[in-house]
Structure formats: structure tokens, C-alpha cells
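What follows is an incomplete set of chains from the complex, kept in their original frame.
A and B are the chain letters, set down in written order, and residue numbers restart from 1 in every chain.
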Amino acid sequence: MLNRNIETFLGCNSAYDQAGIVLFGAPFDSTVSYRPGTRFASREMRSQSFGLETYSPYLDSDLGDIAVFDGGDLELCIGDTGKALEQIEKYTSAILHDGKIPVMLGGEHLVTLGAFRAVFDKHPQVCIIHYDAHADLRDDYLGASLSHASVLRRCYDLVGDNRIFQFGIRSGDRCEFEFANAHTSLRKFDFAGLADTVKKLKDIPVYLTIDLDVLDPSAFPGTGTPEAGGVSFTDLIAAIREACALDIVGCDLVELSPVYDQSGVSTITACKVLRELLLSI
Amino acid sequence: MLNRNIETFLGCNSAYDQAGIVLFGAPFDSTVSYRPGTRFASREMRSQSFGLETYSPYLDSDLGDIAVFDGGDLELCIGDTGKALEQIEKYTSAILHDGKIPVMLGGEHLVTLGAFRAVFDKHPQVCIIHYDAHADLRDDYLGASLSHASVLRRCYDLVGDNRIFQFGIRSGDRCEFEFANAHTSLRKFDFAGLADTVKKLKDIPVYLTIDLDVLDPSAFPGTGTPEAGGVSFTDLIAAIREACALDIVGCDLVELSPVYDQSGVSTITACKVLRELLLSI
């Protein structure tokens, strides 16, 4: 009865050694160009996850059936972008080294770069599946090359042509779409073509990065840069199930910004997406 | 000109004796496990209903064409669950005794039990049609058998097998879905199969209980336990129209929690659902 308070995400109570998946938070949002606030996402998700069931009627499976360790939030150096990314990379490397799958909760999308560097280091042949409203392919943003608007471009710098597969994209400047035309596979607005991608990436390690603003703002208003015209929750979890048939070696869920949704629906929805993601991997 | 202030739901101005339908509120939310607040629903619905039209272009009919009496809110014993349910039961019985149809506004879903007991007493052969995101079939919740998460289970205790028809369900623990498999008719996610149910229940008295969280949280964020992946407003009113072809002997609308929707859209939407429900009965 008299135990120290422990707060993990719903049902993620496994000991580290037993766990196949390690969940952790990367509360960082210093490079956001429009509305910051994602640093509170992982904390708020843990806090609100008890409003959810562990059982998924979509998958007929339960978080109690799998072993996930919740490592809490990294204490990142706010204001020093490079350093924060290194901290994320180091933590992710440790997880990978122990043969576990890292599942990172953002923070802003730039945190993906830290985790992906570690994954790329271990799996140099890794490809990226990317669900997002934004292309994130800018070479820099107001002079900063480490920016949430450039994160996929920085990943591209590592993997090169034809290894990034983008879905749901509905915002960017003209150059980003031209860049995508030449160097990545980009699907506008929805998930059409995902089945082909999954077929193509069979037996290749895949990093799955999910920017929650791929959802329509009606379903997910609590994000920094909402973009009308997105996908539905049902579409998204179907797309997650589909991608998770592949060999997922790391993944993340980013850009929940709780303060912009007073109803709490965005946080609860993010929790439900995470449950489905954990059960799908 | 100098009359005492009377506030009824929009267009529900009939005298009691003339009315075929009696509307009343049951402002109770003491057993809610996650976020309380539904006790303010009926009051807020009356207050905001004047932002609505009495005329429905869906049905080409008008609240002015029917006779509804608004009896206001019951003054329930907050903190004593059993007593509150008895108060609701007694009030509902009086309405039924006078040959009128009770339409109750929650409050949390547990209030259904009070009203349904009265209906079951008068119509022992009654069946239940249930629209909800949650199965509400737990045997108890943290030891309490009178809980919003158990309300359909308590109704089941009264009616027994094959008399409860559930639609839109997308949340529950594994046991609830197994229980439903054995004892109720449960449709996950949507209203498919409703036409068959309606056919089957022809000439049988029906109690219709609508938990508004069956709606997708994008359409209805103002509820205690929002669940992504729900039905649209248009789907819901179509399903209401369909069920109301049956012999509805009582119904309720529960789980609006206005404080969680600063935009007021949830309250206005609940009002519109109620208008369509009243016109459909």
C-alpha cells in the first residue's frame, strides 16, 4: 500500500529486462515556428491514459498481453537544439543495444532526428514511413537547419533517395513538393498507395514516424500547426496496422500540444493511437 | 408581460395534461470514473436551445406541431446513488402512469437505470436499444455495482438474454465484449444491422438509451470519456429515426458534459439531437 508514486502510460508496467518495447518521452519544442507547447505531450498522455481501456476492440488484443517498459521523460536541454538531439540519440542507442524497440513520444517533430540517427546507426538499410500533414523537407527555416520543418530533409541527408515514404501530406512550400518529386515518395492528402509501399519494404527495417497533425483538426485540434483536410482516426489506425506488418525497428508519435485543446480530446486520442500502435508492432 | 421567468427547452411549452411526451432532467454524475460534469447538461441544454430552430428540415416537421411538457430538473441526492435512482424511478413511474412517454436528459449514464426500472415495471416485455461508445457491461467498477460503467449490465439483470441491442460500441474491457457475445446483441463501431433489429422488435415496446459519446469526439468533445472513432451526427439522427419507427415507451439522452467544450458546440448538438428525437418519436 505504501509505495512511491509511479506513473506510467496505461498498462506499460513491464520491468525493463522483460520488455520488448521501451516507451519514452522527448519533451522538446524549441524550434517550432508557429505555436509551441508539445513539450507537455508525453506527461499529459501518461496522466490522461487512465481514461482509456487497455483492451482494443479493433485488434482484439490487450496491453496486458505485451511487455512495455515506460522510461519516463528525458530531461532535455531546452534552448540548445544540438545537445538535445544528442541526448535523444544516446538514449535510443541504449534501447536498441539491448535489442528492444524504441517508441518515442514527442515533443515537436525535430526529436525524430535524434532517435532516427540511433536507428540508422544500427540499421543502415532502414527506410522511413512518414505520416504527416507537412512535408518537413525544407533545407532550412529562417536560417536554422535543425528545425521541425526540416526534419525529414535531415533524415534524407542520412538515407538518400527513395528511402522515405510520405503519406497524408497537405502543406509545404513549392520547393518541398518539388524536392519530394525528385527524392522521396510523397502521397498527398491520404494513405492511397500504402499497400504498395508495404509490399515493396517487405524484409527491410522500417522506422515509422507519425506526426499526429496528419489527423484532421476536427479530430485533433491540439497541435501547433493544424491543417484542415486531414485523415480520420479510423484511417490513421488502419494505416498504422498496415505499416506494422513490416519490421518496425523504431517509431515515434509527435506534435500533440495539449494546451490548444481545452476539451482534452486530442490527448485522449493520442493515447488511443499509441495503444493501437503498441498493440500493432 | 409581467410573468414569472419560465425556462423550458425550446418549443416544449405544452401543459402537462395536453402533453404526450414529458421531458425532464436527471442531473447526477456521482459514479463517473474519469471526468465528471454531466450534472450541468440538462440546464445548459435548456439555456442554449434558443440558438436552435424549432423546425427540422430533416423531417419537415416542427416542435410546434407536437405537445411536450418540460418538467425541469429533479433535485437528486448527490452522493447517495441508490436514493437518487429511486427518485428517478418514482418520477418516471408517475409519467408512465399518466400514459405519457418519458424523455430523460442525463446526467451520467447510470440514471438510465432509474428510468428503466419504472419502464420495465410497466412493460415487462420491453427491449433496449442502446447507442454508445462504451459497452457499459461491467459487473462492477472498483467494487461498486451501481456505476456508469455497469448500467447496461444492471438493466440486463432485469431483462435477461437477447433483449439488449447495442450499437456503435468501441470501448470496454475484454470481459464486456465476451459477455455481450453471450448475452446481448452488440454491434461494434457503427449502426450496421439496425434495420434487422428494427424488423425483429416490431410490436415490442422499446426503451431507447442514447449515450451521446457514441458520436465522434470531433462532433461532440463535451463528454466525460471521449472515444475517437465514433459515428457522425448525420448517422446518429438517421439511426434515431429508424429506431423511432418502433413503439418507444421511454428514452434518454445522456453524458453531455458542457464544461469540456468551451465552443458550446456539444451542447447545441445535443439540443439538435433532442429535437430530432422528440420529432421522431
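Going forward, a contact is a pair of C-beta atoms (placed from the backbone, for glycine too) under 8 Å apart; a residue touches a chain by one contact, two chains touch by 3 or more.
Predicted model, so just to flag it, every value in this text is computed and none were measured.
Of the identical chains making up the complex in this file, 2 are positioned in the shown model, whereas the full set numbers 6.
Just so we're on the same page, only the chains that are shown with their structure count from here on.
The distance from the centre of chain A to the centre of chain B, each centre being the mean of the chain's C-alpha atoms, comes to 38 Å.
By the touch rule above, chain B contacts chain A in their complex via residues 34-35, 169-174, 177, 188-189, 216-219, 221-222, 225-229, 260-262.
Residues of chain A that touch chain B in their complex: 50-55, 57-58, 62, 216, 218-219, 233-234, 237, 262-265, 268-269, 272-273.
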